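Excluded from the complex is one protein chain; the other protein chains are retained at their positions.
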Amino acid sequence: MSHNWGMAVDLDRCTGCEACVVACHSENNIPTVGATEAARGRAMHWIRVERYWEGEFPDVKVKFRPVLCQQCDTAPCEPVCPTYASSHSEDGLNSQIYNRCIGTRYCANACGYNVRFFNFFPPAWDKPLHLQLNPDVSVREGGVMEKCTFCIQRINAGKVASGMAQRPLMDGEIQPACVQSCSANALVFGDLADPDSMVSKLAKSPRGTKLLEELGTKPKITYLQRGSWDDSQNK
Amino acid sequence: MTRRTSNSLTDDLLRPVLETSTKFYVTTALLALIVAAGFGTWFYQIYFGLGVTGDNWPVFWGLHETNFVFWIGISHAGTLISAILRIVNATWRRPVTRCAEVITAFALMIGALFPLIHLGRPWLAWWLIPYPSERLLWPNYRSPLVWDFFAINTYLLSSLLFLALPAIPDFALIRDRTTGWRNWFYGKLSLGWQGTPKQWHRLESAMHMMALAIIPIAISVHTIVSFDFSMAVVPMWHSTIFGPYFVVGAIFSGIAALNIVMAIVRKALHLEKYLQPIHFRNLGKLMLAMSLLWGYFVFNERLVTWYGNTPHEMAALWSTQMGRYSPLFWTMIVCNFVLPFPLLTIRKLRSITATVIASCGVVVGMWLERFLIIVPSLSYKGTPYSWGAYLPRWPEIVIFSSSFAAMALLYLLFSKFIPIISIWEMKVGEHPHIKVAAEVQEAEAAGELI
Partner (left out) sequence: MTGVYGLFSTPELAQEAVDGLRASGVPDHEITIQSSEPLEEYAFGSRDRDTLMPWIAVLGAAIGMATGYFLTSITQQAWPISTGGMPIVTNWSNLIIIFELTMLGAVFASVITLMFSARLPRRLPKFYDREISNGKILIGVADPKEIDRVEHALRESSGGVRKMELQR
């Protein structure tokens, strides 16, 4: 039985709290690069909450949009990797195979969503923070690309658990860290190959759009919002 | 043309090989120091990580990739002069061919180092070589970087052979004229060359075949380098114009580099009799043609982008025309177009010095062009929240400078061991039966030949 993992992000619910960002960092052993490096633009947030301000005070509006790897069906990052480090999995995910990465960073340039990150320095955790590393996730070395994996370790754990219990996977059983931590239930994760799953239904919602659809990448994340984002350059 | 005796020609052209001055040793030492600094910086970068550079999110490519494209572009000098002029039988090329071929070979070697320098894990670069491994995974032939690997290696091998083969008779010449270690060394290098008609015919056939092959190789190489950019859906990269645009830019920068190198060689090795104003004038004409062609491509690219007005691309375009990168853009236009144009067209201004000034401008301008292709597009890609900026830091600047020192050092060492002007080809050029090019006759009539 093959899966096709996808996600729906409800922009009408997102409060911009960034709990997803923090959860992702701690789940996936993403290093915090420090203030100097962050100022140089090296921060690595596999999921980020984009913030756009509109209008002048006191009529200011702010819009939040969580952006993470869209796990594109025709991912532009895949054909360009010389060593197949960026490749496709059977479950429809775009996998980043750390061991094969030689760090050309071409995939990051080809990615239209800027969701790929590079370990400019070998990641380090000052003691005692090294104790909170997730043993299910590898720690990358310097010179290697990384990005959101839809918490593949949780997907695999869920598949193993359901296999051992000899039952099919239930919708909502697997939740990536961001989905689990979202306080507004704005993020929904599931199997697009299962027509009864929540995410499949949301993908067909009239409120749904895809991000940067015109690039032809066939992203698997559906963004839900009432009305349009507003046709400014924020599209 | 005063008929120089074969001997005086040989003597003049062999003098730099057989006699060494103190200036040579001093210059070599200085250049070697700068090159060593470059290598030291590279190892520093490998040890500490690419974070020591200015690369960041989302501008992951910066000075190293600019230098890569720049040096591969410079390498197109030799192919144009040597191969194309050989095939169309332009006889004025004779003193210039080896100068140009040497630039090609060394620029390619330096350019091919930069893909290694920019890697995050360069010790694994050998994975790009197609070899059978127990993991059954080969390089991804869909990736433009693998195309680069094949194209650059093909061009490098072909250029080295193209440079080495016509050097064989010159090695034989030095072998016969020297004793001691030089006799032994050049004896080995000359492979027992005698100079029978059969050997000459075969050599010239091989040169002809290789000239025919190397022209499409050169065009394909820079087209493939341009594919590194045009194959990605990045604002202002994803354009079909990139192939021809890059090739024209490469030939343009190659000729400029050749002019500069020839002027230096002429002064330093006292070859004023052989590298004459007519050569610089002809190369200047070619450079002017390339400047116009390059200007046409830039105008085309910008007009189409501006007219199309897609939001996806306009931020990147405006940043180069009026925004953050506009000082660099307009400097580039001055260097590549505004400066060379009068220097190369107005008769009163034409001279070797003018050509060299124009060429220096072109080299600067073409480096800026590579930078402006790579960085603004990456700065303004994707959603506006993720836009960024780029400033190079000292490791990139040191490595950049040492690449120029490496070129100078390699060239200097080459001219010490191998005559920089191909002696036997010059002798052929003096045969009375050879049709002398119209320009040379005209120049002779005007009394411009020294």
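Which chain is which? They are A and B, in the order written, and residues in each are numbered from 1.
Just so we're on the same page, a residue touches a chain if its C-beta (ideal position, glycine included) is under 8 Å from a C-beta of that chain, and two chains touch if they have at least 3 such contacts.
Values in this document were obtained by computation on a predicted structure and should not be read as measured data.
All shown chains touched by the missing chain in the whole complex, by label: A, B.
Residue in contact with the omitted chain (choice from B:W57, B:W92, B:W127 or B:W147): B:W147.
Here one chain is not drawn; of A:P66, A:G92, A:P123 or A:P176, the residue touching it is A:G92.
Within the set B:I34, B:I84, B:L116 or B:I168, the residue that contacts the chain not displayed is B:I168. Considering the complete assembly, chain B touches the hidden chain via residues 5-7, 10, 130, 135-138, 141-142, 146-147, 150-151, 154, 157-158, 161, 165, 168-169, 172-173, 175-177, 187, 190-206, 209-210, 213-214, 216-217, 220, 224, 424, 427-428, 431, 433-434.
On the side of chain A, the interface with the absent chain consists of residues 73-75, 78-79, 84, 87-90, 92, 94, using the contact rule stated above.
Just so we're on the same page, only the chains that are shown with their structure count from here on.
Put simply, chain B touches chain A in their complex at residues 48-51, 54-61, 115, 118-122, 124-125, 127-128, 137, 139-140, 142-146, 149, 228, 231-234, 311-312, 315, 378, 381-386, 388-389. Listing the residues of chain A that touch chain B in their complex gives 37, 40-44, 48, 50-52, 65, 67, 76, 79-84, 100-106, 108-114, 117-122, 141-145, 211-212, 214-217, 233-235.
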